[in-house]
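The complex appears here without one of its protein chains, the remainder shown in place.
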Amino acid sequence: MERTISDLWLKRRDIVSDGFDDALTYISKIIPLSIVEIPTGTECWTWIIPPKWSLSEGLISSGSEVVLDVSDHPLHVMSYSQPIRKRIKKEELMDHIYTYPERPNAIPFGFSYYENNWKFCMQHNKLAEFREDNYDICIDAEFTEGTLKVGELVIPGKNKQEIVLVAHLCHPSMANDNLSGVAVLIGTALELLKQPQNRFTYRFLFLPETIGSIAYLSQREHLIPNMKYSIIVDCVGHNDVLSLQHSRQANTELDICASYVLKEETLMYREGAIGEICGSDERVFNGPGVGIPSICISRSKFWGRGEWPYPEYHSSDDIPNIIVIDNLVKTKNIIIKILDTLNKNYLPKRNYKGPICLSRYGLWVDWKKDRKLNMSLNDIMCSLEGGKSVLEIAKETGISFSDLFAWLDKLHKEDLLKMQSGVSD
Amino acid sequence: MERTISDLWLKRRDIVSDGFDDALTYISKIIPLSIVEIPTGTECWTWIIPPKWSLSEGLISSGSEVVLDVSDHPLHVMSYSQPIRKRIKKEELMDHIYTYPERPNAIPFGFSYYENNWKFCMQHNKLAEFREDNYDICIDAEFTEGTLKVGELVIPGKNKQEIVLVAHLCHPSMANDNLSGVAVLIGTALELLKQPQNRFTYRFLFLPETIGSIAYLSQREHLIPNMKYSIIVDCVGHNDVLSLQHSRQANTELDICASYVLKEETLMYREGAIGEICGSDERVFNGPGVGIPSICISRSKFWGRGEWPYPEYHSSDDIPNIIVIDNLVKTKNIIIKILDTLNKNYLPKRNYKGPICLSRYGLWVDWKKDRKLNMSLNDIMCSLEGGKSVLEIAKETGISFSDLFAWLDKLHKEDLLKMQSGVSD
Partner (left out) sequence: MERTISDLWLKRRDIVSDGFDDALTYISKIIPLSIVEIPTGTECWTWIIPPKWSLSEGLISSGSEVVLDVSDHPLHVMSYSQPIRKRIKKEELMDHIYTYPERPNAIPFGFSYYENNWKFCMQHNKLAEFREDNYDICIDAEFTEGTLKVGELVIPGKNKQEIVLVAHLCHPSMANDNLSGVAVLIGTALELLKQPQNRFTYRFLFLPETIGSIAYLSQREHLIPNMKYSIIVDCVGHNDVLSLQHSRQANTELDICASYVLKEETLMYREGAIGEICGSDERVFNGPGVGIPSICISRSKFWGRGEWPYPEYHSSDDIPNIIVIDNLVKTKNIIIKILDTLNKNYLPKRNYKGPICLSRYGLWVDWKKDRKLNMSLNDIMCSLEGGKSVLEIAKETGISFSDLFAWLDKLHKEDLLKMQSGVSD
């Protein structure tokens, strides 16, 4: 995962661009991606696919010396800037300079995909160097017909119902946002490809944020009814705890499952309602007229409550160095565990009447060995009516999913239980 | 509004009386009232219309001097007292004297519409003047066939569904209770008569409290199904904040709307459940077998929690002087605003899929200009499923009704939205 990040990091992965295409090609050498292409100008619901943007030069010069050059850092020119070449008054130039005063040594990430504009982005501290009255500026950018591309990998399950896993691959020269998510999903896919067939079909998507989801779903509306859940993975490498943003529906099996796994597997984590932590592709997947329950896994702070996601967010400081490799591994494991729990979860339905004669079937649990399970047996025996999943019963009784799953498995072997699937079927 | 109060104040507006009739005649010179008459003796659900009561004299004399005379103050004789003329022992007389010890210089308002009795009402401090052993008393009152009268004004709307606005006009010689409510509804009617046709039909009723509502509704049961909501206006002139008493249903569009308008338009106000603030005609309109959601607008304290509505309540101290004219104007404006919000409220239903491409339609809201609206756009776009009204979305997101209404109007103009009426239709 480390390698993917360092290899792709400095690529100009603008939303329709050669850099983005290169990154997809790179990934398809690791996992078997197919590429979906949607041409410039295509109407996608209320959106239109923008043209491909290619930047060959970006300069500010005082005449005597070059003050700023995009070849020094890809962020120096705002993504999708209009081409321009002229001598300009300092005053006018300043209207087209974008800085982060709060982080004066970092270059901010600027973009303007849908409004015609041009901008140079630079360190706030660099402003002091602009002492001349006039500057020569040049942005040599080309807008051409292209295709927005989405990398897609489907791992078929027993069931046509899908869990969609999404990471956005755009955002030039940033590492944590979101090559961290991309790397984690590549790792997740590699692991799932090795597993025997699962209950659900998994669909991995690598795409440009927002417009990529809109393009993909609007052109493939027939897929939506089979999309049971989606998981958006976003900014998961930096040094912070995991954050779970719930779906708009808030209390689906996936929500319960993810919340449960995070509680069991991590010491600390954030949990928030939709809009409180992220504002990414769940806005499309869980959005109007689509409505697929979508959780986000990230390490971002509460953006919806006014917090900054992480200090280096959307700036030239978002470099591979801020990523803790172990955080990527842990995130991947959490996602695998969530999928695994979803996979195993079922609706147990009793085959008995009255409390079971536990000793007769070797089902007795000594309270000296497991007081909690012992004290919960009666509640568990009363919960197996087919309406609650193993996960819900685990949550209600406070017994771990795996302990409960194991105890119920004994009942199943004694024919005291029917395993109804159907929670998500 | 001031004039109405001073002109009608001292009239003996008992429930069936010449004074009440005169007051209706007075009002019909300002707004076009029609008069509904229900004769004495009519069975109205479990009630019977009482006879007309006319008082020509009310005296207590010690023989040598007149100690109390109703011509000094209309409240000196209890409303609907039986006629009596005799010499009486002081002890027996005292059983028929009604005072307010807590407000010793005020004459209390006494009434006994449905039980045969007679009483003199006086200042508690006056009791000390009764030093004789015997008194001559005279109440010259006549009970005759009459008609209970209700003044009615209907302003037709596009919709047959009605909002009923009620103020009781009875209670002799009291100003705030409830000529304040009467004056506010006259003002409201005058303003609505000038407006173009509204969504709802408005029905204004001026009537004797309780029995008037019962008489009216029981004789016109066919009107009830079209009565969507009612607003009872009661004691709104004195120097206190506004009080909103919710309907028995508690959470209707009218409740949400009134609560919302009070929050937006006033600094402080009271809010209580049914029975906590008032005990007036909402008991009939929102009562058994009628069930029209009815809110009360007043300035009363929490009567249902043991508070006294206002210091001068039901006494000779309830005079025009305690009414702040500006409070009447503000109350009228609040009612107009509630009606206006109800009028404008609709069920927005989206015509788009996915989040809208806001910049394309000029719908983007810069977070520097309106951070709250900017942060809420995604939630708003997800709320336009036709099941929630503009008002409900405003309440949920914390955006003001007018700002939200304006933003949604832009969507409507871009054909991104259908305006479904139907909340109250």
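To keep things simple, chains are lettered A and B as they appear, and every chain counts its residues starting from 1.
Throughout what follows, a residue touches a chain if its C-beta (ideal position, glycine included) is under 8 Å from a C-beta of that chain, and two chains touch if they have at least 3 such contacts.
Since the model is a prediction, treat every value here as computed from it, not as a measurement.
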| item | value |
| --- | --- |
| Candidate in contact with the missing chain, chosen from B:I48, B:V324 or B:V365 | B:I48 |
| From A:V241, A:A273, A:C382 or A:A406, residue that would touch the chain that is not displayed | A:C382 |
| Residue numbers in chain B that touch the chain omitted from display | 44-48, 114-115, 210, 213-214, 217-218, 248, 275, 279, 283-284, 287-290, 304 |
| Touching residues on chain A - with respect to the absent chain | 350, 352-357, 359-361, 375, 378-379, 381-382, 384-385, 416 |
